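Removed from the display is one protein chain of the complex; every other protein chain stays in position.
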Amino acid sequence: MASTILVGPSARIHSIHEALKAAVNGDTILVDGGVYTEGSILIDKSVTLLGRNNPVIDGLAKNLELITIAADSVTIDGFTIQNGGVSFLRDLAGIRVQRKSFFTIRNNTLLKTMFAIYLEKASNGIIQQNTIVGEARDEISSGNGIHAWYCKNLTITGNTVYNQRDGIYFEFVENSKVSHNISKGNLRYGLHFMFSNNDDYADNLFENNGAGVAVMFSKQIGMFRNTFKKNWGSSACGLLLKEIYDGRIEQNTFIKNTTGIKVDGSTRIQYLRNSFENNGWAIKFVGGCYDNEITSNNFVSNAFDLVIESARNNNTIDGNYWSAYTGYDLNKDGVGDVPFRPVKLFSYIVSRSPEAMVLLRSLFIDIIDYAEKIRPMFTPENVIDHAPMMQKIIV
Amino acid sequence: MYKILKYAFYDLIRSKWSYVYFAFYLLISGSLLFLTGDISKVIISLMNIVLVLVPLIASIFGVMYYYNSREFTELLLAQPIRRSNIFLGQYFGLSVSLSSSLFLGIGIPFLFFGIFRSAEIWNFFILILTGVLLTFIFSALAFLVALQNENKLKGFGFMLFIWLFLAIIYDGLFLLSLIVFKDYPLESLSISMSMFNPIDLSRVLILLKLDISALMGYTGAVFRKFFGNDNGLILSSLVLLMWVIIPVAFIARVSKRKDF
Partner (left out) sequence: MKNVIEIQQLVKSFGKTRVLEGIDLNFEASRISVVLGPNGSGKTTMIKSVLGMVIPNSGSIKVLGTDIQGQWDYRKNISYLPQIANFPPNLTALELVNMLADLRGGNQHTRELIERFGLGPFMRIRLSNLSGGTRQKVNILLAFMSDAPVIILDEPTNGLDPVALIRLKSLIAQKKSEGRSFLITTHIMQLVEELADEIVFLLEGKIYFKGTVSELKETFNENNIEKAIARILLTNNVA
């Protein structure tokens, strides 16, 4: 029979350590409000650690691991976990899961930890409704908010991550889902995929990170209904893609990013029904990009809508709405009668002489852009929307 | 000087061209605001108009006003006032009246649209400020050119060329030099080249305020350092001010030595 063990300043048991010693698999340890400074806590039984009245587990910045989950089916719910300290030698974590499954980490607040939640070779876990606030200042001395390495079947949902290195980091993670999270003000990326396949992220908000999301060397990643906002800075972008294959990017919104999507090598990616508004560059392809489909997107008031640097490309760019389009629709079918060339001569110039950016919006530039539009000489001729939409597409 | 300024202003502000100029801005900014409803976007569109039109109109009006009031200027020259005061008074009268048309024409629709409750108030302010400074700069250049050229046609032609040069040709040469010397570090060159053209400088000032600084920053560290902080902003504003002060000083100097 599972039982409940009460821990609290006024209870019979004062420390979580003691309670864990007494517990057996299946027990619930109910921890009452108070500050617990017990050093590292090792959970080696399948128990539920439930906080009541916001108990605080404080590491006092003594540079140690705070909680380690070393059993399957552990739940940690309702704690504030803080002051883990920083080490240059070890990756210190607020909660670490090692080679275990079926864990649940929810409703916790993790403050001033190097890595907040660190998952290694873990699977089938849920990380839900946690708030993570770090104090990252530079990339070397800081860790990620939710860090996953060689994991499977994770569900990460409803979390908020501020001021870490990467908000959420995936390396060799498969079949996992990241949704409804908010990732803000992180030094490097809001969400970062490395060598991870068959994952989805949806309905997240990425704001004011070095880059909103970076997807690198990964396959079959689905990206749906996310918002990428104000990732603004000299090399910042909303979404960074590097060497990825067979992904889908649908119904996302990119607002006020220096670059909406920066693509360095993408093959067979579908860009569908996304909105790009008030970005410096909406989409910028720098490496070789093949067989991509860019359809039914809205490009509104971006300084540059599209840059494609390689001369050879076989991407499809049809049926988008471009606010810069000035053509007409005589047969009233909603599709412009003249094709649209989204690559401006000026963007071609800027990619070669970046200093020329200082001439942005000058009359001379408008004139040469117009001349190039009428008779393309420098911009790639096959980058063309044959069916530009007259009205904004409702996504 | 103030007395001359006052009467020149009264005279100019009642002219039909002042009304036309005012009505033009009223119409443009009003219709843009009510059609798009997006203040930030309207400021960008207006910027494109202001940067081209303000210098052109100030050039034309400046030259025209000088030549048309030549006889009256002779009467003023026979009065017990300093010569430089006459021309500076006329010049400031002209600049202030043109600026008023611009300021009211753009300002009134924005006021109705609630600019004071908008976050774009500073961008609006910079737009108006650069518009006013450009008016002062190009009126001064026009006055100077007219003072130096007795021949109306020559004066007009020369001033139009100055406008064409600064509005378009200069940027062409600028771009060309960036492309030709692209293997060298060009940041200082492009910063100083934009300093030497008041139209470019105004454009950069507005764009910086309009949050395109990050796009600018893309080009490199020196650039970002210069344009990205307040010192760059202050220096740019000072340089624009020098673009007013230097031609005005020349007006005072040239007018002292000239025979009428």
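To keep things simple, chains are lettered A and B as they appear, and every chain counts its residues starting from 1.
Note that in this section a contact is a pair of C-beta atoms (placed from the backbone, for glycine too) under 8 Å apart; a residue touches a chain by one contact, two chains touch by 3 or more.
Model, not experiment: these values are computed from the prediction.
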Quiz item: Among the chains in view, which touch the chain not shown?
Solution: B
Practice problem: Have a look at B:L77, B:L129, B:L164 or B:V239 and name the one touching the chain we're not showing. | Solution: B:L77
Practice problem: May I ask you to list the residues on chain B that touch the chain which is not drawn? | Solution: 3-4, 7-8, 10-12, 14-15, 69-72, 74-83, 257, 259-260
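Just so it is clear, only the chains that are shown with their structure count from here on.
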Quiz prompt | Centroid distance [mean C-alpha coordinates] between chain B and chain A, Å | solution = 45
Quiz item: Which residues of chain A touch chain B in their complex?
Solution: 232-236, 256, 258, 278, 280, 301, 303, 349, 352-367
Quiz item: Considering the complex alone, what residue numbers of chain B touch chain A?
Solution: 40-41, 44, 47-48, 51-52, 167-169, 171-172, 174-175, 178-179, 182, 186-187, 189-191, 194, 199-200, 203-204, 207, 211-212, 214-220, 223-224
